[in-house]
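One protein chain is absent from this view; the other protein chains keep their places.
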Amino acid sequence: MGMVGGGLGSFIGPVHRMAATLDGEIAFVAGAFGSSAESSRAGGARYGLDPARVYDDWRALFAAERERPDPIDFVAITAPNHVHFPAARAALEAGFAVLSDKPATATLAEALTLAEIVAATGRPYGLTYTYTGYAMVRHAREMVRAGTLGAIRKVVVEYEQGWLSRPIEQADDRQAKWRTDPATAGIGGCLGDIGVHAHNLAEFVTGERVIELCAEVSRFGSGRTLDDDANVLLRFAGGARGVLISSQISAGARNGIRLRVYGENAGLEWSHENPDRLTLSPLDEPQRVIHAGMPGLSDAAQRATRLPTGHPEGLIEAFANIYRDFAASLQSGDAGERALVPGIDEGVRGMTFIDRALRSGAQGGWVGMDMGAE
Amino acid sequence: MGMVGGGLGSFIGPVHRMAATLDGEIAFVAGAFGSSAESSRAGGARYGLDPARVYDDWRALFAAERERPDPIDFVAITAPNHVHFPAARAALEAGFAVLSDKPATATLAEALTLAEIVAATGRPYGLTYTYTGYAMVRHAREMVRAGTLGAIRKVVVEYEQGWLSRPIEQADDRQAKWRTDPATAGIGGCLGDIGVHAHNLAEFVTGERVIELCAEVSRFGSGRTLDDDANVLLRFAGGARGVLISSQISAGARNGIRLRVYGENAGLEWSHENPDRLTLSPLDEPQRVIHAGMPGLSDAAQRATRLPTGHPEGLIEAFANIYRDFAASLQSGDAGERALVPGIDEGVRGMTFIDRALRSGAQGGWVGMDMGAE
Amino acid sequence: MGMVGGGLGSFIGPVHRMAATLDGEIAFVAGAFGSSAESSRAGGARYGLDPARVYDDWRALFAAERERPDPIDFVAITAPNHVHFPAARAALEAGFAVLSDKPATATLAEALTLAEIVAATGRPYGLTYTYTGYAMVRHAREMVRAGTLGAIRKVVVEYEQGWLSRPIEQADDRQAKWRTDPATAGIGGCLGDIGVHAHNLAEFVTGERVIELCAEVSRFGSGRTLDDDANVLLRFAGGARGVLISSQISAGARNGIRLRVYGENAGLEWSHENPDRLTLSPLDEPQRVIHAGMPGLSDAAQRATRLPTGHPEGLIEAFANIYRDFAASLQSGDAGERALVPGIDEGVRGMTFIDRALRSGAQGGWVGMDMGAE
Partner (left out) sequence: MGMVGGGLGSFIGPVHRMAATLDGEIAFVAGAFGSSAESSRAGGARYGLDPARVYDDWRALFAAERERPDPIDFVAITAPNHVHFPAARAALEAGFAVLSDKPATATLAEALTLAEIVAATGRPYGLTYTYTGYAMVRHAREMVRAGTLGAIRKVVVEYEQGWLSRPIEQADDRQAKWRTDPATAGIGGCLGDIGVHAHNLAEFVTGERVIELCAEVSRFGSGRTLDDDANVLLRFAGGARGVLISSQISAGARNGIRLRVYGENAGLEWSHENPDRLTLSPLDEPQRVIHAGMPGLSDAAQRATRLPTGHPEGLIEAFANIYRDFAASLQSGDAGERALVPGIDEGVRGMTFIDRALRSGAQGGWVGMDMGAE
């Protein structure tokens, strides 16, 4: 595996590295880590890579690796959003599989183009929608598929942060800076950074697709051009109704992604605050609190669990599950493992969600998810 | 005090009785408890009242009590919604103060008329918006007023129940029956039963008024004509944005009313699951968990607390706080105590909220709260 | 009903009043409320009683009431501990039933004598062990009796407070003062005030009796002669082992009484922080969170619940359940309702527990619960 982005100062790069190597099955051997040759070398040193496989930029990475007898088999794209599309396109066209951070691209148009490239090249493409890697999220999905809840009626998904309550990007906070700048973040601020996680989580667990939405999109931080808060009403294809709350100005909130799904017969709840727990609330019966690692869980949950019950696994492990499944699918050629790894379809849906939420916010009222990019 | 409604089979009648008499300061001495003279007598017996002051209907109650040398000084209206307006009107016109269960009336037009009657008669009128009686809700309000949160940016208020997941009104569940029947419930189903609580709670704590809303209103229970689920985007006069979630088909939910308020500097959260707790989350500082009864709380919180910290007080005590404040204001003639008891303004706002949410749900898109009843 | 104690400055007196009258079935009509005729009158005024039935002291109360045509039928003893025995003795000998606050007496010898008096007079005697009044505590007891947990192996019961961390009795805190003075509190400090609650709760729920114990008893507050902290190892008759933690110097703790019971097949947990919840944890299965008011609960739980599920009931309601059951047993002459109200046996056991814990703490090592008073 090689990496694009994730150099010095990156938060998510080291998470990708830890996740990729946690299970000892993926070798991280090459990369291009920055906007200059110098910063790339510094990044390579951070990861202890052979300097010969640390490249000045991702163009050089793909060009050189494809000529090696022992090239990387896939590339992890961890750079800011505006790099996702060109790097993924180049990687795919050079023959490499791609595992990209979300959102898939900076704009919806890019995502649609990327979908064509994935189809044309036939190379595997995955997205690290982190929360889909948690064992209990996967178990929730299995419970819905098994019909435990009955027909889904209502979905409430929230992702609340407070760290952008103040315009810290003006004080040169590196993480805030690129996320609030359209040149690097793309069309979505909060929506692109965390709203897509919430949208994906809701669809991943329920298997239902959002078909219409109505959004209120706001900018509270002074001087911001991108959204930092969005509240969205959702309509799902199967008739369910929903609410998506996404915010980076919810003062005091840390990283609170939480999902509630209500069916005809039962509700379920998962919260990132206690990711190894899942609550099932059948009508008129005691709530069941299900813990990762306990007997009787679905295969999907068991395969995503490394430790006995009661031993917390966190975000790095969830991330590692995505890496493991993606790598396994490359080995097997079988999409089996990869069924759980979001791909380009989810990428296009995510960008459509951002695009439509912004449009709804701008014009007021409901918009469809299937209007195309125009 | 006299009571209208609350006879055999009523859930809320006994809550009113316990709340009214908890502190030993209000005598419950008269009432009209049912739809027939017989059922009224049965209700009077339930409460152990002197049969001479148990009346065939509320018309008789007001007519007789006003002639007594020792009449009741106020009447509690606990009957289903369609009785609220005619009984309140008659009581006020007979010279009695009124403490009514919510919603104020069955329709917005009735509420507007009632406001005129309250103004014309000059008689005190209060509404038992239960959750405003909790000590920690009152403390939350004080914290907002004191500026602890800074300018309010976002409000998320939820009221989730699951007990109407199935159409139990068709199996003659008494509580379900009148709440799902427009003839007794009025224009709102879930919105009138619990949505107004959520709306009121948000305005009570923040001091901000909803000026526009955009709602999705649903009927999931087969055969229902009234809503049993509503999700609403909110805009507040001061610029804050919000979400209101109200549901009676959230399977497995019990009675989960919960409020989150985010300001520029801090967020707060209160949940009915642990009503004697309040969480304040200042930016970049540890969360503070504030408990009822601890030293240093606001006067408003202290006056609403009977027990030392760590000794749970529940819904009956919250209800009793409203009764106590309302009764005290009758004694003192001073609106001081009554400032915390919602009145006809809140009643009109609640009915406007229901009316506008239904309108928005029907037509799609945003509607204002100030259009008048038309 | 009449009351002894509970005058101005009393915390528990008003709790008894609210509890006694909550359900409208018990009339509170007489009392002796203080250490002087004047303070008694002030107390009677506090409760709005007919001054003719407010007596100078409890001797006068019993003497006068027994001569009335409409005497009280029972007396609630809410004064500090040293009054429990003489007042209960006099009441019983005057023919009145007694419902006393805990602990039963100030010393074990008094308790043994009181047991003889109860037997000799044949009058009903009950103890307000508050926590036995909670619906979910009663349901826990039913689950153990039904064999849901299998044979009991381990019991962990804690009662943690922090309010005596500092010697506030020296600053004239009224509640602290009498509880830290042997002349008013009796032999136990923390053990008598809250340790007996923990001991009773463990035996009430499990139906198992402590037969041996080994205690560490401490005094952390400067100048204290009575214990303010105790940790106790327990052995139960049926072979279960246990731990009892009782403290009033656990800084920051409010009123944390909590019980865990582990059987061969399942564990259960109840905590006063969320008294309307009960967690059952069967081996290798999801935890079940059981809520008061939900369908399918035991009769014992249903009878102790006034509100629908999700509507919190607190300490006053728990207390009221004890009053209601005690009063019902007086009416019916049937011990049925009273089976759930702790009586003189539990009183003697509580005083034995204090006595033995102090002895064990003083001498080190294990002592039996059946040695007699000596």
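Per-chain residue numbering starts at 1, and chain names A, B and C are given in the order in which the chains are listed.
By definition in this document, contacts are C-beta pairs under 8 Å (C-beta built on N, C-alpha and C of every residue); 3 or more make two chains touch, one makes a residue touch a chain.
No experiment lies behind these values; they were computed from the predicted model shown.
Note that of C:R59, C:R145, C:K177 or C:R241, the residue touching the chain absent from this view is C:R241.
Of the listed residues A:G221, A:G242 or A:P275, the one in contact with the hidden chain in the full complex is A:P275. By the touch criterion stated above, the residues of chain A touching the omitted chain are 11, 14-15, 17-18, 21-25, 47-48, 161, 163, 253-256, 272-275, 291, 293-294, 306-317. Touching the omitted chain from chain C are residues 149, 153-154, 156, 158, 162, 165-166, 214, 216, 218, 220, 229, 231, 233, 235, 241-243, 245, 247, 249-253, 260, 262-267, 280-283, 287, 364-366.
Seen from chain B, the chain kept out of the figure touches residues 279-280, 284-291, 294-296.
By definition in this document, only the chains that are shown with their structure count from here on.
Note: Cα superposition of chain B onto chain C, rotation of 180 degrees, nearest 5. Rounded to a whole number, the gap between the C-alpha centres of chain A and chain C is 55 angstrom. The mean-CA centres of chain B and chain C are about 35 angstrom from one another, to the nearest whole unit.
With each centre defined as the average position of its C-alpha atoms, the distance from chain A to chain B rounds to 42 Å. The set of chain A residues touching two or more other chains comprises 280, 287.
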